[in-house]
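So that we are looking at the same thing, I have put the structure below in structure tokens.
Left out: one protein chain. Kept in place: all the others.
Naming follows writing order (A and B), and every chain is counted from residue 1.
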Amino acid sequence: MALETDTMTKDPILKVDHLSMRFGGLMAINDLSFEAYRGDITALIGPNGAGKTTVFNCITGFYKPTMGMITMRQKAGKEYLLERMSDYEVNRDAKVARTFQNIRLFSGLTVLENLLVAQHNKLMLASGYTILGLLGFPTYKAAVGESIERAKYWLDKANLTDRADDPAGDLPYGAQRRLEIARAMCTGPEFLCLDEPAAGLNPRESLALNELLRSIRKDTDTSILLIEHDMSVVMEISDHVVVLEYGQKISDGNPEFVKHDPKVIAAYLGVEDVEVEEVIEQIEEIAPGDTH
Amino acid sequence: MEYFVQQLVNGLTLGSIYGLVAIGYTMVYGIIGMVNFAHGDIFMLGGFAALIVYLILLGLFGGVPIALALFIMILIAMLMTGLWNWVIEKMAYRPLRGSFRLAPLITAIGMSIALSNFIQVTQGPRNKPVPPLVSSVYDVFGIAISLKQIIIVLVTAILLTIFWYIVNHTPLGRAQRATEQDRKMAALLGIDVDKTISITFVMGAALAAVAGTMYLMYYGVIVFTDGFTPGVKAFTAAVLGGIGSLPGAVLGGLMIGLIESLWSAYFTIDYKDVATFSILAIVLIFKPSGILGRPEVEKV
Partner (left out) sequence: MANISQTNEAVSTNLMARALREAFYAGLVALGLFVLFVGLKTDQNILNELILVQRWGLLAIFVAIAVVGRFLTVAYIRPWFEARKAAKAAAPAVEREAGFVTRNFTLLAVLALIVYPPVMVGLFGFQGSLKWVDNFGIQILIYVMLAWGLNIVVGLAGLLDLGYVAFYAVGAYSYALLSSYFGLSFWLLLPMAGILAAAWGTVLGFPVLRLKGDYLAIVTLAFGEIIRLVLINWTEVTKGTFGISGIAKASVFGIWSFDVSAANNFAKVFGLPMSSAYYKIFLFYLALALCMLAAFVTIRLRRMPIGRAWEALREDEIACRSLGINTVTTKLTAFATGAMFGGIAGSFFAVRQGFVSPESFVFLESAIILAIVVLGGMGSLVGIAVAATVMIGGTELLREMNFLKQIFGPDFTPELYRMLIFGLAMIVVMVWKPRGFVGSREPTAFLRERKSVSGSFTKEGHG
């Protein structure tokens, strides 16, 4: 109960209301509602096929949900209904950036170019929709300098400065993950969605990733929503966890609460509903007093 | 009404020829994801082979029963184009398999240019008219149906049935479908992928040869540039029906045949190809993967 009152005081940046998504006969998301709070790292977890990536695609405009409402509230108070916007508008106007489960870099462009493409809209404006830039106006040059500075800042944060002039496709896997996050940050988002950022990383790369995420949280006011399978990452860095199973929310709260939620345990261990009570008892036996 | 039905019959005949050629495009596209631009010229080559075989028969025996002559023409033309396409695949496409997507497209265009000019050089640039092979016309309820139209529709139907059987009910067809789905996995499961692809090319060419023979019989003339326009129309048919889908290719072929003959009958013949291409564009704008094509789901 204490938890409930706690959330009331928080300022939601993203509100998902009664979201449903149907693919043919398959209900990938079924009446899902949750909130992500400003300044938090919210984790979206759940077993394989629970519909996490579908939720992401609905938030970022790549899928049009069958039903429901997704509201993004910017710091300045402006609200956007994301389900009504195209994918690129979600980034450009609502300031929601994302990464992909299977990394999508511009592999033939250099690392620096990747970060410059991310600042497209700003640069486009500065270049007078190309025309002024083509004529060599100084405003454009200044804007490019600024963009390179921003790129440098994120290169440094992602520990990629040494590789700035190499093709993105040439980077090792962990560095590609970090570059993708850096690229998303270069769009200047208020809300960042990360789809399994730690998947496939070795422990050292994981560490570097955690560092990058922490610095995003510390040095910028970007809130983060992440899908993750690696529980150690989730428990370590997230403030708030939402658990999905079969497209429905089964738990919502702080990591500590979710960790001990019998429904979550059942979902991950895969037991029948009737056995949930048993599982709770077992947990109580193993670690009494740890639950509350 | 009779006029309309007459045009329907003409359209179906033409559409059968397009459909036969379209299958070659769609099969090759299905199995290696490549637009085989030279396929129209393979069709033309088939027509020329049939023409030469006909002249040989005429020279050797004076006259041959037309059914037998047609049978021999089709058979040799099929063998001939099959061999050509087998060699072409091996020399021009196989070395580029798995590389850059546009590279095989460019070699295919190069092959198309080379083939039509090869025929121009070896057979001369002029039209090659043949005396009508089949000339009987029947009157069915006031509609003139010629024997050649019957032959074309019949041969197409028979071939399609055989073909459909091969693809759906034989180990070869299974290998083809498996290669289409996942080439690497098919190879791991012991399917000889190279051979399967070769056979696909040979099969496509054989159907094109039949179409070429029918074309020669229907129009009574062939020229070295005849690969291009029917080739593009057949490709259009394949895309219209949904490239990669066999029934789609036939459906697309029939549709294009019908559009062409109905447009020529009721509007102006000058703009019949404009009509065909415009309808293609309109269909694709509303149905971006063709009529029977699987809609492409964008994987995010």
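Operating definition for what follows: a contact is a pair of C-beta atoms (placed from the backbone, for glycine too) under 8 Å apart; a residue touches a chain by one contact, two chains touch by 3 or more.
Every value quoted in this text rests on a predicted model; they were computed, and no experiment measured them.
Among the residues B:Leu96, B:Ile143, B:Ala265 or B:Ile291, only B:Leu96 touches the chain that is left out of the figure.
Residue A:Arg104 is the one among A:His18, A:Lys64, A:Arg84 or A:Arg104 that touches the chain missing from this view.
Residues of chain B in contact with the chain left out of this view: 29, 35, 45, 48-49, 51-53, 55-56, 59, 76, 80, 83-84, 87, 91-92, 95-96, 99-107, 109-115, 117-124, 126, 128-131, 228, 232, 235-236, 239, 243, 268, 270-271, 273-274, 277-278, 280-281, 284-285, 288-290, 296, 298, 300. If you put the missing chain back, the residues of chain A touching it would be 60, 62, 86-89, 91-92, 97-98, 100, 104-110, 112-113, 116-121, 123-124, 127, 129-130, 133-134, 144, 148, 152, 155, 161, 164-170, 183-184, 187.
Note that only the chains that are shown with their structure count from here on.
As a whole-number value, the distance joining the C-alpha centres of chain A and chain B reads 50 Å.
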